[in-house]
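Okay, handing you the structure first.
For this view, one protein chain was removed and the others were kept in their places.
Order of writing sets the chain letters: A and B. Residues in each chain are counted from 1.
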Amino acid sequence: MAWIHGWLGLLAGWILFAMFLTGTASYFRPEITQWMQPEQPANRVSAAAAAQSAVRYLSRVGAGDEQWYIYLPDDRTAVTRVFAIPGADAKPAKRPRPPELELDPRSGEPIHARETRGGEHFYRFHFQLQLPHPWGRWLAGLCAMFMLGAIVSGVVTHKRIFADFFTLRWHKGQRSWLDAHNVSAVLALPYHAMITYTGLMTLVLMYMPWPIAANYRQPADFGKEAYGYVFDNKASGRAAPLVAVAPLIADAERRLGQHAQRVVIRFPGDAAATVAVASGGASGLNARGGTVTYSGATGRVTAADIGAGPALSTAGVMLGLHTAQFAAPALRWLLFALGLTGAAMVGTGLLLWTAARRRPNVAPFFGLRLVERLNIAAIAALPIGMASYLLANRLIPAAAAGRADAEVATMFYAWGGAALLQLARPAKRAWCELFALGALLFGAIPLVNAATTERGFFASLRAGDGLFVGFDVAMLAIAALLAAAAWSAGRERQVKTRRKVGELAHV
Amino acid sequence: MLMQRGQMPRRRVLIRPAALAMLARCITALLGGYAATAALVSLVSRLLPVSRAEATAWGMITSFLVYAVIGLWCFHEPKLVRVAALIWGVAALAGGVVWLIGARA
Partner (left out) sequence: MCEGFVLCALAFVLLAAASHRFHRDAGATSPAQRRWLRGIGAALIVVTLLRAGTAIDGERWVRLLVCASLAAVAVVLTLSVRAAAVLYPLRRLLTRRVAAPAGREVEALVAAQG
């Protein structure tokens, strides 16, 4: 079991580290997006009013649309996001409409903030790995399965799991890395197991759809029965104005007992239009809180899917635990810390692998050199990429065309560049220098923010803007962490232990 | 395995037998394990006496744990023949049964 644990961890470790780091950042996805659009103020409008203003705008520009998928703003998300599917017989516009619109919650007009992916980039990267659909999701799923196997085999392997609970020895080379790996893995084991399993569950319809095929002649019936998804109603062809949406949302929130999160309007302006209001995530552990469907022409309720059986509730709770939208700020920060602990678990595991195979006076074999360099590229170079993404947001002019793609490109060029340039340095120096560069870049973020926007640290402090103040503090804390890592990596260390032969073979 | 004068020249192998066996074990664990999991979990959810949507959901929820355990067992069991026979056998058998029974009415 120790053998398979090592192989599973090694093969998936580099990708898992990236998934953990970007996924942990995603706990603050809306906050990062708000920070990256400093021109857009925080939202102060109710969900119902935001939906009404969005529908008002969409009725003007997308009268013949087939579907409007509207994500409503709340106290963390400052904009209304809309995905519109044009109607089949729509006239091709002179300029094609963007697939996703960001509307101001109060006025319903497109926002005037800089174009950016925001926190969405980290979020999508952590399960799509920047690869074309569906390969990225399959690879992420494979790595997550390897992680699950590593967790199970790790627990089975670790026979003295309770006896070793408080063991953490410093300055003992391989043994210290093993202790660090145990501390970060075992003490936060409930979290790691939960996040891995629930992460797989978020894409279960892609990874394991076979039970649906075994139970349903028409797979689409599962969505209908389980979640009330109706996607096969057709336009009747008779025009009928869409009723006011705000009262429908208020009514839905009353019935569901939760805040509305999404509104899906099909065939607006048609007699067969439907308005489906969905909740969940923010007000309960179950991310699928229920859907109320109304007729778009008359406003009457046509379907109310509020309760779910134990299995579907379990699946919904698993989804909710993974995205943690229910979490209040304090709990969210603690989950963020646990996510970093998960990254530490993966990182210490990778470093343990190389520490266990280094011999004092023997040149490292090729595999060891390869793993060492990949470790540096995954662990020390990724923070450089992430900091560059945030810096690019402030340094690329707000009105530049294609700036969202340029920000993303900056992250990968910086990450890739650091990962390649480290080959020119000896491994030990590369660790220290890359961590130091990461610390520098993260420390620069508050300075660049103050220099390029009006929402610098002191201005935000005076304005009582908790988000911008907290963001700067977090950047400085991350910089301090990386600086400590650089200092620790740069020290000349005397390993005060004589390794027993058995220990060399263990990991 | 020293060669002595006068013996037959050693056969040249492209891949060592041990490496081939490990490759077979990995493929059985990864692909065969997935097939066995999908088949087993589909069969159980097809036969579970609860509502369709609930049974399907239970099947999907438990699938990852089943896959992990099956995959790890493939490396725990020393005899490759036993591993391959059981995994591919379960996949074929359960898959066949689920296919023959057909979806719920």
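Here, a residue touches a chain if its C-beta (ideal position, glycine included) is under 8 Å from a C-beta of that chain, and two chains touch if they have at least 3 such contacts.
Source: prediction; values computed, not measured.
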Absent-chain contact - pick from A:Val79, A:Met145 or A:Leu321: A:Leu321
Contacting the left-out chain in the complete assembly, out of A:Gly284, A:Gly438 or A:Gly456: A:Gly284
Contact with the hidden chain (one of A:Leu131, A:Leu168, A:Ala239 or A:Ala477): A:Leu168
Which residue of A:Val61, A:Leu205, A:Leu331 or A:Leu423 touches the chain not shown here: A:Leu331
Positions on chain A where the hidden chain makes contact: 163, 165-170, 183-184, 187-191, 283-285, 317, 321, 326-328, 330-331, 334-335, 337-338, 341
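Convention: only the chains that are shown with their structure count from here on.
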In the complex with chain A, residue positions of chain B that touch it: 37-39, 41-43, 45-46, 50-61, 63-65, 67-69, 71-72, 75-76, 98, 103-104
In the complex, chain A residues that touch chain B: 1, 3-4, 145, 148-149, 152-153, 156, 197, 200-201, 204-205, 207-208, 210-217, 222, 225-226, 309-312, 314-315, 318
